[in-house]
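Comments concern the structure below.
As you look at this complex, bear in mind that one protein chain is not there, while each of the others sits in place.
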Amino acid sequence: MCTRCSRLNRRSLLVGGGALAASMTTGIAQARVRPADMVPLIGPGFRPTDTDEKGLWQQMDRVEEEVSGSNLLIKDPELVAYLQNIIGTVGGPAARDMRIYLAHIPDFNAVMFPTGFAVVFSGLLLRMRNEAQLAGVIAHESGHFLRRHMIRSWRDTKRKSDLFAIGAMAAGVVGAGAGVYMGDYVQLAQLGTILSLFAYSRAMEAEADAMGARLIAESGYPPIEMANVWEQLIGEEEASARYRRKRRRRGTLFDTHPSPTSRMQDLRITASEVTVPGRAYDNGRSRYLSKIAPVRQMLLDDQVKLNDPGASQYLLNTLALDGWNGLLRYYEGEVWRLRNRAGDDTRAAQSYAVAVAYPDAPPEAWRWHGLSLIKEGRAPEGKAALGRYLQMEPGAPDAPFIRQMVG
Amino acid sequence: MRKLGLAFALVAGVAVSGCVQSRQYADVQFTPPQGDYRLLIMRPDVVVNSLTTGGMSEPRADWTEQARGNIIKSLGNEQSGRGGKVLVLARRNELPNVSAEEIADLERLHYAVGNSIALHKYSGASLPTKHGKGLEYTLGEDAVSLGRRTGYDYALFLYAQDNIASSGRTALQVLGVAGCIIGFCAPSGGSNQFAYASLVDLRTGEVVWFNVLQTGSQLPGVKFGDIRTQPGADQMVERLLGRMKAGKEVRKAAEKR
Partner (left out) sequence: MRTAKLLLVAATLPLAACGTVGEGSDFGVYQLIRTKPTNVGNGSLTVVPPRPWNKQRRFLFFDSVRWVEDWTLNGPYLDGITFVSGLPSGQYLIRQRKSDERQVPKFRSDMTAPEVTAMLETAFRVRGGAIEFKTLNLQPRQFLGQPGFQFDFEHLDGDELWRKGRAVGAVVDGRLYLMLYDAARSHYYANALPDFEVMANNARIRA
């Protein structure tokens, strides 16, 4: 593997400011925007007239062409149709024009482009507990689109860098370099770095929050779920940081993104403003769980194999609020096994033993259960478990090796 | 952002001066295509940006479309000057018998190969096993299969970027350079171009020729061949492709005669 090919590293994804997850970085709170003030600035069939916006759209069209041809997409038609349906519901007046793509990337992120297409990362699907939360994220991104934040922030950045350059010249500092190139064979995994051009201000994030809450409430989803998304993300970040014994960064004056805590609080207030008393809201949990079910194991696999024990544990515990099962206990074991601190092999063994007691335990659970037993010195039981694994998956890629172990 | 990094690195290298530089590598046995050959030009990537005062690159749709049309025309003319038949691929699904996915896979492989060439031939991380061997890179059997099914002999991958300084930026440049007189130099990069071309022989799958072109100027108001104009595009294409030299062994053989 190319361990020094740093640009192959997915970590560059979250650097972008235009993507949702980047707004996780902390900052001073922004005054709450009232949802009643949020009206869409884009109607159906919008096309740009200004020269610079036309240029940007042209680039974005090329980006969409690349995105739709990318082999990093999950193309499961039912799942994509489900997402398309959601964006059609909460996308506002221009919803019919919007396109949505699902990327096989285990990070929590959703990205909206100025030409009206969105990319949702598969890590997002793992973290949403119901359809209302997913709709909330999509509606937030639609908010950026409907309030024309991209072109506004693009122009802001341009204006600011113009001022900087003149100021810098006066101060005798060498001016800015050749500038950033957008376009060419834009590759999906690089999106985050490209979108650093669309750094949304605190005000814009607040607008998108307000617009998003309004959109989902109008579609019958409980708007409080948007606040819950932040609560879950904060929890995950804290769990991940706590494991690494780092503190979640506190706000600084110079940060342009509002603190998730204050956004969560603002969203709670906003939710109460847009909630119509007496109206029935539905968070669509069972529908969501059944739609995600076919890819759930893949999503868990992607997440757990990244070996971020704090975050993975938090996510598993959150999913387990709906009830533990063989799949979740198996992945609980996997988190311990990969973390591999003192005593983790025992913890992992216990989780595997519990997992195989459930009817939905995946075959891999039997394999690891067997290997754990053998390591504990309980060879006959271990081999029996491995035998069970081979029975369930005779064509498993590692069957030749496991068969030799069974003897 | 590998490609960006590459463009940055190379352009940044040019930014401190005004110059045209280009260095080509070819297979030792390479002879530039002549006579009746068929050339497939893969989706050419052309962008023209306006360099704002602050150094930001602002893509201009109108300039880009103009330049793209010019470059495609220049490519056609340049190649017809050599007597070949050219198809410029605008979308991945334009070739009969070849799926869009196959073209995509070839593009992705070329991305890795092109970057390898740029890294190991142009950026100082040379591979000792390739010393003195010209170009020793291939796209392999997939490229040969493409050639066989479509009847093309060569494929050309081309990428071109032109950043044209706006008047605001030119003004800044004047200030910067003027400052040098009083001992206070603050040059800011002016118009610049970066392009590469890669020629693949579809009968063998090998990259037989590769060239990088960079131009740039610190001098205010100097524009190298503006590719928004036909002559400018012709000039870039000419610089990139027109001086295609034969490989080392072929040249040596020619000299001996």
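Lettered A and B in written order, each chain numbered from 1.
Here, a residue touches a chain if its C-beta (ideal position, glycine included) is under 8 Å from a C-beta of that chain, and two chains touch if they have at least 3 such contacts.
Just so you know, these numbers come straight off a predicted model, no measurement behind them.
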Sole contact to the chain not displayed, among B:A26, B:I103, B:L139 or B:L158: B:L139
Residue, one of A:L306, A:A379 or A:V406, that touches the chain absent here: A:L306
Absent-chain interface as seen on chain A, which is shown: 1-5, 7-10, 70-72, 104-105, 187-190, 240, 244-246, 302, 305-308, 311, 337-340, 367-368, 371, 374-375, 397-398, 400-402, 404-405
Missing-chain contacts mapped onto chain B: 2, 10, 13-14, 16-23, 105, 108-109, 111-113, 115-116, 119-122, 124-129, 136-142, 205, 212, 214, 218-219, 222, 225, 231, 234-235, 238, 242
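Note that in this section only the chains that are shown with their structure count from here on.
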Separation of mean Cα positions, chain B and chain A [Å, integer]: 37
Touch list for chain A against partner chain B, complex: 5, 7-8, 12, 51-52, 54-59, 69, 71, 157-158, 160-166, 169, 172-185, 190, 193-194
Chain B to chain A touching residues, read off their complex: 1-5, 7-8, 11-12, 15, 45, 47, 49, 51-62, 64-65, 92, 100, 104, 107-108, 111, 159, 161, 163, 168, 172, 175-176, 184, 186-189, 192
